[in-house]
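Of the protein chains in this complex, all but one are displayed in their positions.
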Amino acid sequence: MAQSNERTRKLLTIITEAAVEASLVRDIERLGAHGYTVTDARGKGSRGARNAGWETSSNIHIEVVCDANTAQAIATHLQDHYYANYAMIMFTMDVEVLRPEKF
Amino acid sequence: MAQSNERTRKLLTIITEAAVEASLVRDIERLGAHGYTVTDARGKGSRGARNAGWETSSNIHIEVVCDANTAQAIATHLQDHYYANYAMIMFTMDVEVLRPEKF
Amino acid sequence: MAQSNERTRKLLTIITEAAVEASLVRDIERLGAHGYTVTDARGKGSRGARNAGWETSSNIHIEVVCDANTAQAIATHLQDHYYANYAMIMFTMDVEVLRPEKF
Amino acid sequence: MSALDPIILFFLLGLAAGLMRSALRLPAAVYEFVSILLLLAIGLKGGIELARQPFAMLLPQMLAVLAMGLLLPLVAFPVLLYAGRFKRADAASIAAHYGSVSVGTYAVAVAYFATQGITFEEHMPLLLVLLEIPAILVGIVLARGLSRETHWGAVAHEVFLGKGIVLLLGGLLIGWAAGPDGLSSIAPLFFDLFKGVLAIFLLEMGLLAAAQVGALRQYGPFLLVFGIAMPLFSAVIGTGLAWMLGLSVGGAAMLATLAASASYIAVPAAMRISVPEANPTLSLTASLGVTFPFNVLVGIPIYYALAAKAYALLGG
Amino acid sequence: MSALDPIILFFLLGLAAGLMRSALRLPAAVYEFVSILLLLAIGLKGGIELARQPFAMLLPQMLAVLAMGLLLPLVAFPVLLYAGRFKRADAASIAAHYGSVSVGTYAVAVAYFATQGITFEEHMPLLLVLLEIPAILVGIVLARGLSRETHWGAVAHEVFLGKGIVLLLGGLLIGWAAGPDGLSSIAPLFFDLFKGVLAIFLLEMGLLAAAQVGALRQYGPFLLVFGIAMPLFSAVIGTGLAWMLGLSVGGAAMLATLAASASYIAVPAAMRISVPEANPTLSLTASLGVTFPFNVLVGIPIYYALAAKAYALLGG
Partner (left out) sequence: MSALDPIILFFLLGLAAGLMRSALRLPAAVYEFVSILLLLAIGLKGGIELARQPFAMLLPQMLAVLAMGLLLPLVAFPVLLYAGRFKRADAASIAAHYGSVSVGTYAVAVAYFATQGITFEEHMPLLLVLLEIPAILVGIVLARGLSRETHWGAVAHEVFLGKGIVLLLGGLLIGWAAGPDGLSSIAPLFFDLFKGVLAIFLLEMGLLAAAQVGALRQYGPFLLVFGIAMPLFSAVIGTGLAWMLGLSVGGAAMLATLAASASYIAVPAAMRISVPEANPTLSLTASLGVTFPFNVLVGIPIYYALAAKAYALLGG
């Protein structure tokens, strides 16, 4: 999809419990991402409905633009440390960025 | 974009009126999706500006990760039952998921 | 990724300061986009953390579905008029739309 | 007079700010918060009264008001369909809005009557709740006919369990069960702050009304005329009904105001689900952009004058 | 009696609306706003009292309450583990919830005692804060053992700097520093509106409690039994402790209520971070879906009766 390889990066999307936001973004930065964006969300999945009525039941939607290796590292880290115990899904796609040096 | 076919799924994004959230997610589940994520949004399109000043004029942004067939089924259903009467757009893209069995 | 070229469009995502929403969406429409969707967000990047505690430090997440040329035009415009002075990132990806005539 | 009541000035402030494209916005959560407080306060006030009244005595009034709620949209519909040349669904939806009521308008009337020292039957909120519902059902039938397609179960759920009805009814029941003394402990929030909260609410209503002006231009003068003529007509019906029911002049003016008010919360939500082919912009432009401002700025005093005159003539 | 206090009726309204799947929702921001007001108000009230008391005199009470906070989860844990057949982590987490306290329950008790004209030691909020914390640490140790893995620094931060503790402690300190006269200027918001704000809070609590019913069905009757039996047991402990500490009957009933209440804010948050393998649905179902409704609807009067009886027997 991306014309030029140097402009292509991974967009990593994580949807999980609001409770882990603090520790999660810490890990994401530590693993080499140069930034992240968080939006509040609600939803439903294998761990049931999380309708954001209050903190405990609300989700966050995190987007991270980074190179393939960082995305891989984050994915592996999440799988090892969060998947077992938290409502969480993750997926990646290719995106074309305007200022590759940023990511 | 996706290395391995088994890890590839569709990310279906629907942006529409908050008023239809309840019935829409019911339909999405009935059509075979294993989950969905909703965020509040505002925007503008062919049916004018929807600036979220209050319920009646606010939008929702729904993401569904599912296989191609489910995505197709949902798309067809929305086209038949919602497009004519509601402010709504929909688009799909390929994503690579970590735990394919979930979706 | 897209079976048929006519159904493929660009999804342009812009993440920037809430302060520029008004002028930004004006520009986006002027440059030929038929619509846009905005969600509130927080995050961190080269210009530091923007934690949405209040207006001044909150972000917006803008999605625009449009054809490649419009996406290019918007990207260029943003680069010329916003990048130097505002916290902002932008990336694009291919999406398959249901009603191509809309975008 | 009414125009100088500060709460009306808050509405004008919002209207002006909106028309001048000010950056002023109320967060949706604030708007919901003040709506919730108003709905509960109105319900509680009415509930206290119910405790004082033999239910049987209210029954005739309740039935009469239900009948009015069925009648008004039936009058509005043909006007909108033939004079207004609206599509069937749009005519039905707009008719439903005008057959139902606006709680905000009622609240302004309560405040206005208080400053004017006009008394009225305090159980009015009960009639308000009853008046909110039937027009919705009529609207659906007008749009659809009694087709099997309509999921009446879903409709009933949507209508009876919507936020507005639940809070009004809930307030009524709580006020009825707890009585005036029981409520004294929560009076500071729900009653003492009432007009202040109403002021914030009207500020937002002004902003919302201003946002309708664009659409109003687009849909031409008919909505403007209808949005003023229909409430005047409904007010006459309401006054007459009140007289037949033997309500006080104040009660008549209040019932006229309820009849004249047009819904912008319960009905739009219900119509969006049950008659989706109706264009919501049309009905909101009329009820929010024309009728609400008309009622709070000049309508309410007119309806009181009307009721007074009628009662003088008919001898009430 | 308590069941007729209007604030209880707001809880029932929320519960009913939730069970009937009403569209009624309170925006999260509104729920947070009222929680913040309640936490600060309770802290301020307690702080005013502290100013009046020699700190040394309170020390024994404070230590005794801390001890109770350590003891209760140790009692609950084996019951949950063996009788309830829960996984170790789940048993530990639920135990922590019941060893800690619910500020909302305390607020309802304050309102109930006021309407009943029951007096109690006004520095109770200090004990409330103290009782909130130890159970969390016990819970973590029960789940993990004293493993090095646990980042106690992070835990302490999570526990002591959580929203609830900061607002309660902050309120206590402000009330203590400013004293009754100093607070008179902010009394209209924090004290006069207290019960009204509590009513809104309970409306939301009713909606939240209703949302637990599904899970309650799923996890069977044990949680239901435990969610009622445990508070009754804790209330006895609390009453006994109060008697030994020489508190008044009202104070004993209040301490019993604190002991009987189960956390649904501080502890869930802490457990989610420190004992993530515990299923949060289990503990929330019990504390929000069973114990909170039980306490506010029937528990509080029972605990007062219990304290009165105990003091009559033991001679207090």
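To keep things simple, chains are lettered A, B, C, D and E as they appear, and every chain counts its residues starting from 1.
Keep in mind that, in the parts below, a contact is a pair of C-beta atoms (placed from the backbone, for glycine too) under 8 Å apart; a residue touches a chain by one contact, two chains touch by 3 or more.
Quantities reported herein were computed from a predicted structural model and do not represent experimental measurements.
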| item | value |
| --- | --- |
| Touched by the hidden chain, restricted to displayed chains | C, D, E |
| Touch criterion as defined above, residue of E:Ala29, E:Val141 or E:Leu245 at the omitted chain | E:Ala29 |
| Residue among D:Asp5, D:Asp90 or D:Glu158 touching the omitted chain | D:Asp5 |
| Which of D:Val197, D:Met254 or D:Ile300 contacts the chain that the document leaves out | D:Val197 |
| Chain C, residues in touch with the chain not shown (by the definition above) | 17, 19-20, 23, 48, 51-56, 58, 84-86 |
| Residue numbers in chain D that touch the chain omitted from display | 4-7, 9-10, 13, 16-17, 20-30, 33, 111, 114-115, 188, 192-193, 195-197, 199-200 |
| Absent chain, residues of chain E that touch it | 27-29, 32-33, 36-37, 157-158, 161-163, 166-167, 170, 173-174, 177-178, 182-183, 185-190, 193, 269 |
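Throughout what follows, only the chains that are shown with their structure count from here on.
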| item | value |
| --- | --- |
| Where chain A and chain B overlap in contact partners, by chain label | C |
| Between chain C and chain E, the fewest steps along chains that touch one another | 2 |
| Computed distance of Cα centres, chain D from chain B, in Å | 35 |
| Between chain B and chain E, centroid-to-centroid distance (C-alpha), Å | 41 |
| For chain E, residues contacting two or more additional chains | 25-26, 28 |
| Per-residue overlap in chain A, given as positions that touch at least 2 other chains | 1, 39-40, 93-94 |
| Pairs of chains satisfying the touch condition | A-B, A-C, A-E, B-C, B-D, D-E |
